[in-house]
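Down below is the structure, laid out as C-alpha cells.
A protein chain is absent from this complex, but the other protein chains hold their places.
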Amino acid sequence: MTDMTVPARATLGTASGLALVALTEVAGAAFLRQFLLVDDWRAVVGLLALFGGALVAMQRLPAIEAGIEQAFGANRRFAVLLGVAIVLAFPFVLQNSSYALHLLIIAQLYAVLALALNFQLGSANIPNFATGASYGIGAYASALLALHWDVSFWLALPASAVVATIFGFLLGIPSMRTRDSYLALVTIAFGVVVHQLLNNLEFTGGPNGLVGIPAPELFGHSFASPLVIFGHSLPPQANFYYLSALLVGVAILFAGRLHHSRIGLAWNALRADELAARCQGINTTWYKVLAFAVDAFLAGFAGTIYAFYVGFISPDNFTFLVSVTIMTMVIAGGMDNTLGVIVGAFLLTLLPEKLRAFSDYRILFFGITVIAFLMIRPQGIFPQRLRRYGG
Amino acid sequence: MDPAIILQGQGLTMRFGGLVAMAEVDFSLRKGEVLGIIGPNGAGKSTLLNIITGLYVPSSGEVRLSGELLNGQPAHRIVAKGIARTFQSSRLFADLSVLDNVIIGRHTHMKTGVFDAIFNRRKADAELDAAAEIAERLLKAVSRELHAQRHRPAGELPQADRRRLEIARALASEPKVLLLDEPSSGMDDADTDALMDDIRSVCAERPDLALMIIEHDMRLIASLPQRVLVLDYGQKLAEGTFEEVRLIPRVQEAYLGRKGAQHAQA
Partner (left out) sequence: MAEQLLQQILNWITLGSIYALIAVGFSLLFGVLNIIHFSHGDVALIAPFLALALVQTFAAALGAAATPGTMLLAVALAIALTGLLGILLDFLVIQRFRNAPAMMALVATVALGIVLRELIRHLFPNGSNPHAVPRLVQGSIDAFGVTVPLFNLVAIAVSVLCVAGLFVLLGNTRLGLHIKAVSQDRDAARLLSIAPGKIFRITFFIASAVGAVGGLFFAGYAGIVRFDFSIDVGLIGFSAAVVGGLGSMPGAIIGSLVIAGLDTLVQATVPNGAAYRLVFVFLLVIGVLVFRPAGLFGRTVVEKV
C-alpha cells in the first residue's frame, strides 16, 4: 500500500507540472481515439494490453502515480481547461465517423449512470439493482411527455428527472428498515416490477415500446441534422455527443461536490459503520434515502437523453441486466473514485462493441469480469483516494 | 431539579423478551463530574450506555438531559443534544483518514445540505474547512503523534491511538456529556496510564464536561472518577466513592463470589 502521508509541496516546477498534465490528458485522448477507430480485434487486444501495462506500471512504481496526482493537484485549473478543450475538439479528430460518435454517446450515458450509482454503491455501500429502472423511468416519462403532449425536450428533461427522483424516494422507503442483502432484493424486486409494468401497460406501448420520439431542437437547429462548426461539418451524432458530454460534466461536478462535503462524509461513515455513524449524529435513514434519490435523478436525466437520441425505446432496454452492467462498471472501475468509475463505464461499453467477433459472449464476459475483479481487486482499477483539505 | 445535575436516569428498566437486562436503575451525573460504572460482565453496563444514547428504548423509566426527556428519541438527535460516546471495540471509520473521522464528529455542527453542497460551493467549502481546522486542533490537543498521522486511514492505527482518535471524534461534537465504554480494554499498564493522563487533560480543558466511564481496570476507577456506581444483574448494587464501595460485602460478592468475598474480608 502506498504511503499515505501528506505529499510534500509540489517538487515539480510549474512548467514540468503543466507538461505532465498535458501529456497525460493528450495520451489518454489519443488512446481513446485509436480505440474507437480501430477495426481489427487484434489491435483492440493490443491496446488493451497497453492499458493494462500502464496500470501495472503505476502500481509497481507508485512514484509515477504520485507524480501525476501531484501535477494535477497543483495545476487544477489548467487540467480542467485542457480537458474541456479536448472534449470539445474530440469529434473533429474522429474522421467524421458517426459510429465512433455513437459509441461515445452511449459510453458517456453509461458514465453518468455509473456515477449515479456510485453515490450509493461506492460512497455509501448501499446495493441498488434498480438503477436501470430509474433510467427507464426517465426515458419513458420524457418520451410520453413528448409523444402525447408535445412537450419539448428541454422541458421534458427536468420533468422526467423529477419523476425519476420520486421513484428514487419510493425506492428509498424500504431502505429505512431493510439492509444489505434484503435491501438488494427489494431493489431487484422494484426493477422487475417496473420492467413488467412497462412491458404490459398499454399506454407505455407494451413490449414494442414507444417510437417516433422527435429529435430536440435548439435555436432552430435540429439535433437530427449535421452540426456545422467553423465551416466543418460533423455528423448529426455530434449534437448528442456534446449534450451527453455536458451531462457527464454535470455529473462529475455533482459527484465532486457531494463527495467533498458533509454529505459525502456522512455517506462514507454510513458505509464504514452504520451504528457508529448514527452515534455521531448522522441521520442514516435520511442519507440512505438521499442516495437513492440522487442516483435516480441522474439516471433519469440520462434516460431522457437516450430516448431522444435513439428515437425509440422499449422495456428491454431497461432490464435487470442493465442494472448489473452499471454495477459492474462501478465495481471494476473503482468504488467511490470518479475517474475510475468513468473509465470503467467507457471500458465496459466500448470493449464489447469492439470485440464484436465475440459479441455473443458479451454477457458471459461481463459475468466473468465482475467475478474476477471481486476476487482479485475488489477496490477496482482506481481505488478510492483519501480527501485533502485546506485553502 | 438540582441545576448542577446534567444527566439523570430514573427507574430505568430494559427487557429483551423474557430477559431483564436492567431493573429500576437510577443515576445522576453532575456537570464536571466523573462517574465510574463498574460491575461484573453482563451486569448491564453497556445496556445503560445504549439506553442513554438512544440505541435502546428502555422498557420503562426516564433519561433526562438538563431536564429534557431523552428516551424515545432517535440516536442521532440525542447526539445533537450533547451526548457523545466511545465504544468498547472502538468503532472507527476504518477506511477514512484519521482527520476525516474527527470531521465527521463535527456533523451536528454543520449544516450543508444537498443544494448548498452543489450550488453554494463557497459556503460548503468554508464550513468543511472550518470543521477540518477544529478537527486538527482537537487532534493536536489529544496527541501530537496522532495529529502527525492525520492523513492515514484510521484502520491502520495501533490500539492506543485508536482509542485516542475515538475520544477526539467524540469531543468534536462539543458534548455536554461524554460516555466512555471500557476505554482501557485491550491496553497494558503503560497505555492505560497514558490514557488516564489524556482523560485528565480533557477534563481539565473542559471543566463543565460530565464523564461517565465504564471500566474493569480498578486502577483507573480508583484514581479518575469522583463517584462510582456498581451494577450487577442489571441492578444498582451500590453508589459512592471507590473506597466506600469496595468494602461493601455485596459488591465483593458480585466480583469474587461468596467464598472469595469471605476471603477478602478475612
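Each chain gets a letter, A and B, in the order it is written, and its residues are counted from 1.
The rule is short, and it goes like this: a contact is a pair of C-beta atoms (placed from the backbone, for glycine too) under 8 Å apart; a residue touches a chain by one contact, two chains touch by 3 or more.
Computed from a predicted model, the values in this text were never measured in an experiment.
Considering A:Leu48, A:Ile64 or A:Val192, the position touching the chain not shown turns out to be A:Val192 (whole complex). From the options B:Gln8, B:Asn50, B:Asn101 or B:Ser173, the residue with contact to the unseen chain in the full assembly is B:Asn50. Interface note: of A:Pro174, A:Gly249, A:Gly311 or A:Pro352, the residue touching the hidden chain in the full complex is A:Pro174.
Within chain A, the residues in touch with the undisplayed chain are 125, 127, 129, 173-174, 177-182, 184-186, 188-190, 192-193, 196-197, 199-200, 275, 320-321, 324, 327-328, 331, 360-361, 363-364, 366-368, 370-371, 374-375, 378.
Heads up, the rule we're going with is that only the chains that are shown with their structure count from here on.
Chain A and chain B have Cα centroids lying 43 Å from one another. Those residues of chain A that touch chain B in the shared complex are 4-6, 253-254, 257-258, 260-263, 265-266, 268-269, 272-273, 275-284, 290, 294, 384, 386-387, 389-391. Across the complex, chain B meets chain A through its residues 53, 55, 74-76, 79-80, 84-85, 87, 91-97, 99-100, 103-105, 107-108, 110-114, 117-118, 121, 124-125, 127-129, 132, 149, 151-153, 169, 173.
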